[in-house]
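Data first, discussion second: the structure below is written as structure tokens.
Here the complex is missing a single protein chain, while all its other protein chains stay put.
Chain lettering (A, B and C) follows the sequence in which the chains are written, and residue indices restart at 1 in each chain.
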Amino acid sequence: MSELEALRERLREFAAARDWEQYHSPKNLASALIVEAAELLEHFQWLTQQQSRALPPEKLREVEEEIADVLLYLVRLADLLGIDPIDAAHRKIARNEEKYPAHLVRGSADKR
Amino acid sequence: MSELEALRERLREFAAARDWEQYHSPKNLASALIVEAAELLEHFQWLTQQQSRALPPEKLREVEEEIADVLLYLVRLADLLGIDPIDAAHRKIARNEEKYPAHLVRGSADKR
Amino acid sequence: MSELEALRERLREFAAARDWEQYHSPKNLASALIVEAAELLEHFQWLTQQQSRALPPEKLREVEEEIADVLLYLVRLADLLGIDPIDAAHRKIARNEEKYPAHLVRGSADKR
Partner (left out) sequence: MSELEALRERLREFAAARDWEQYHSPKNLASALIVEAAELLEHFQWLTQQQSRALPPEKLREVEEEIADVLLYLVRLADLLGIDPIDAAHRKIARNEEKYPAHLVRGSADKR
């Protein structure tokens, strides 16, 4: 079992033990995911880009927890929809590699 | 190498080949991540919860692509911050298992 | 002075008195705005649509505060960019009235 499959299983048991599957519609989970993505962004909103590259340890631990929350909702949502996120991600990078050929877009700020 | 590490490596090469590391500050990546999370949510915003559980195939493929985008930015952001998302996620579930004991919160709508 | 102009002036004074203009780049304000939009959405994320139409008074007061936060950042961002949000909104409705003729889209779930 891969590492995302292990998370998926643990989340299934977590929801089942609490009878929370009823709340876990894809619609609700997509909302919960963006709420966590905002809690992640909140840590960076007033920082300079430089500061965002050098977070103090306490801040880093908080950011880590928000990254965890986003990943958990992402895995749960993908599970409900029958999507394999790793496969999907590799296919998406492959598309981006074609769409943005390195020799054409090198250093350009238009898309990255 | 685990599956997220493989994605991480592929994203490093992708950014390096295009000289895009300069744009990939954690601040910018956290913004890009929430923008993708919104594109994901957009597919569900006018659906009933019932409809969100039964997407037609074409819609599902679009949702899959947005899930991929969120995962890619999440992996890239975690990489820049030196965070292991899988470890962080398991620690977060463990905290939630303690915080929401199954026998106390069973079926409750207050938190899920 | 219109009601949004009055808010705009009050926000200018608020930022100037605290020397916070330095943080109020459009980039930062657009992040702050979406973070508040997420705090607004958070109140609704596990509710049914029915429940979201009948919030208890305490919840309604919290939602009201988040609506205020979104409006404040929107007014501040528009000010920094020299945009009149009311004019822009009327022009946008006009475009939508043309784009979605009532007799063609009546009751359709595709766009609303």
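Operating definition for what follows: a residue touches a chain if its C-beta (ideal position, glycine included) is under 8 Å from a C-beta of that chain, and two chains touch if they have at least 3 such contacts.
Since the structure is predicted, the reported quantities are computational estimates derived from the model, not experimental observations.
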item: Options B:Ala32, B:Leu55, B:Leu71 or B:Ala88, residue touching the unrepresented chain; value: B:Ala32
item: Hidden partner interface residues of subunit A, rising order; value: 31, 34, 46, 48-49, 109, 112
item: In subunit C, positions touching the absent partner; value: 2-4, 7, 10-11, 14-15, 17-20, 22-28, 30-31, 33-34, 37-38, 40-41, 43-44, 47-53, 55, 60, 63-65, 67-72, 74-75, 77-78, 80-81, 83, 85-86, 88-93, 96-97, 100, 102, 105-109, 112
item: On subunit B, residues whose C-beta touches the chain left out of the figure; value: 23, 28, 31-32, 34-35, 37-39, 41-42, 44-46
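The rule we apply is simple: only the chains that are shown with their structure count from here on.
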item: Inter-chain centre distance, subunit A versus subunit C - centres from mean C-alpha coordinates, in Å; value: 25
item: Between subunit A and subunit B, centroid-to-centroid distance (C-alpha), Å; value: 1
item: Residues of subunit C engaged with two or more neighbouring chains; value: 31, 34, 46
